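Below is one structure. I have some questions about it.
So, chain A:
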Amino acid sequence: MIAAPLAILAAACGGGTSGGTSSACNPNAVSAVPASGGSALAAAATARLMAYKPSDPVLKIGFIGMLAGKYQNYGIDAKNGAQLAIDQINSAGGVQYQGTAYTFQLDPVDDNADATQGAQNAQKLVDDQVVAVIGGIFSTATIAESKIFNDNGIAQISPSATNPKYTAQGFKTAFRVIGNDTAQGKTDADFTVKTLGCKNVAILDDKSTYGQGLADSVNTSIPSAGGKIVAREHLDATASDFTAQLTTIKGKHPDAIFYGGYSAQAGPLTSQARKLGIKVPFVMGDGCEDSDYTKLAGADADGNFASNGGPAQNLMSGFTDFNTKFKAKYSQDVFQYAPQAFDAANIIMSAVKTAGGGGGDVKAARAAILGAVAATKDYKGLVQSYTFDSKGDITTSIFTVYKVESGNFKAVKAITTGP
Partner candidate 1 sequence: MTPMLELKTVRKEFGGLVAVNDVDLSVSEGEIFSLIGPNGAGKTTVFNLVTGLDVPTSGTITFSGRAIAGLKPHVLAQLGIARTFQNIRLFGNMSVLGNVLVGRHARLHAAYWKAVVRTRDEREEEKNAREKAREYLEFVGLRRRHQDLANNLPYGLQRRLEIARALASEPRLLLLDEPAAGTNPQEKAALAELMRAIRDRGITLFLIEHDMKVVMGISDRVAVLDYGEKIAEGVPEDVRNNRRVIEAYLGKGA
Partner candidate 2 sequence: MQRCLDLLTSGLTPEGILQQLINGVTLGSVYALIALGYSMVYGVLELINFAHGDVFMIGTFVVLGVTGQFGLTGRSSLALVIPVLLLAMIAAMALCAVLGFTIEKVAYRPLRRAPRLAPLISAIGVSFFLQAWIATYVSSRDHTLPNLLAGDIPLYGDVSLRYVQVLMLVSSVVMMVGLQQLVRRTSLGRGMRAVAQDREAAELMGVNMDRVISFTFIIGSALAGVAALLWMLNYSTNQSIGFIAGLKAFAAAVIGGIGNIPGAMLGGFLLGLAESLGAAYVSNVSCGIFSSAYEDVFAFAFLILMLVFRPSGIIRERVSQRA
């Protein structure tokens, strides 16, 4: 409302000071400005109206994940990956379907990795008329959110939630572009027993959804890989002293220790183990394959392993290009799930390419995208090629095991599971 008078003021001042230029003071400007101010107002109003008009070709894609707090790195990284994908498509003129050019807009909300807040903000995305969603990041919140998206028929692709339960609820709307804990646990077990040759394995987890889920899966896979579990211990996710558990493990003389949890505890855990004189390597999951781990464990990080979904970054076709663009835009390196989120966004946008964006009807758009996403077959993404099975899991998952060498994770082995 106050925009117009302000515009006049600005124009009047501008007119006054621009007297020195060759285009001299133009009396018409005074009359022209209210007009343009008015038209700006009208344009804004029209834009608002347009937002609800059926022919609007801008589709909203929701993002839900941690955008602040302890685990914000994961969420912001994934959000940035999705944003990059959308920016690329938009700058290329969007997606064409039957003569309509659809462009996209990312609508990010924070779930704080919490079930209650996740459900609330999932509802917010529904209100915002998103046509599909990328997220959540951690499994518990993701599962809580999946109910809301399922109720509203919105396709949800998580770049990182690995708990098997997420896709096992019978929801037709739940997808993920990462191998689940069962697959990863098997990979980790095989790597530990077969590749490293460590037969006696101690398993430790932090009793979180993610940590325990992965550790449980490793627990079942170790014997079938030919290894033996010599100890199974747990930490409390708020604890700082792990020496009691480590001492017990030390007494069992394992060849390797598997830890399911996050780097915040894995770092100090490794240091405390070394101080206790435990020299065997740690094998960990994707929750630890990041710079926090190497920072927290310091010199003790070297020689330990962590697996992560997808091929090593230097093996991803086009990763260098991706990372250059990512860094140019966000002035930081890819942290974790940005490539997966990038792919998830592209899968959604290519679904629009095949099935359309509903021609302005949000419900139709949701249904069309959902159908096309479910039918995704051999979609070549940055990370890998994706085909969803009937549950929403990917049929083939690739994992890479990394080793810390002088403070950095270096890929040592890629493992592909599935058919």
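In the analysis below, contacts are C-beta pairs under 8 Å (C-beta built on N, C-alpha and C of every residue); 3 or more make two chains touch, one makes a residue touch a chain; residues count from 1.
A word on the picks: all candidates are chains of the complex that A comes from, given by their letters.
Worth saying up front: this structure is predicted, and the values here are computed from it rather than measured.
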Options 1 or 2 - which one, within this complex, touches chain A: 2
Residues of chain A that touch candidate 2 when the two form their complex: 69-70, 72, 207, 232-236, 238-241, 243-245, 247-248, 250-251, 264-265, 267-268, 271-272, 274-277, 292, 296-300
